[in-house]
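Here the complex is missing a single protein chain, while all its other protein chains stay put.
The block that comes next holds subunit A.
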């Protein structure tokens, strides 16, 4: 007996996108990474902001978390890797450490994203606090390991607190952004 063959699906049969649409889609996908790159460049300049090194890590971890939960198309696995490498190259951390940490954050959040998306904001914030704290602690532990020297844990604690504190702000900004993008999409 012959099964009714499924209608052959070919990506080429989709209505072809115009150049402008293609550009728009690429820009949308690159937006989070571009934002993070700008943040890294801006915060590694000599600013008069106290604790800018900790704030930079906090913002990058928060952004990677947000985008990998809410819009994974804007944050493919390659992005945290490349961004972390860039952060290490610009900063003074041993090469690859930030990549490793960001990839872990990405992995955990994209694994748990369907659970997280259903939860209340406060619960997500709390869970994010755990992830951010763990990331800061891991950064501290790796720094200790590479120096073979017990370092002061105070900056790591400060970073964890900044991570938790900066998340609502990041989340609000990005949500607003997503809202605008979606409105444009439907229009």
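Heads up, the rule we're going with is that contacts are C-beta pairs under 8 Å (C-beta built on N, C-alpha and C of every residue); 3 or more make two chains touch, one makes a residue touch a chain; residues count from 1.
Criterion: contacts and distances are computed from a predicted model.
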{"item": "Record-based protein name (UniProt) of the chain missing from this complex, from \"ABC transporter ATP-binding protein\", \"Cell shape-determining protein MreC\", \"Cytochrome c-type biogenesis protein\" or \"Beta-ketoacyl-[acyl-carrier-protein] synthase family protein\"", "value": "\"Cell shape-determining protein MreC\""}
{"item": "From A:133, A:155 or A:168, residue that would touch the chain that is not displayed", "value": "A:155"}
{"item": "For subunit A, the residues touching the chain missing from this view", "value": "11, 41-42, 44-48, 52-54, 57, 77-78, 81, 84-86, 89-97, 99-100, 103-104, 106-107, 110, 139, 143, 146-149, 151-152, 155-156, 159"}
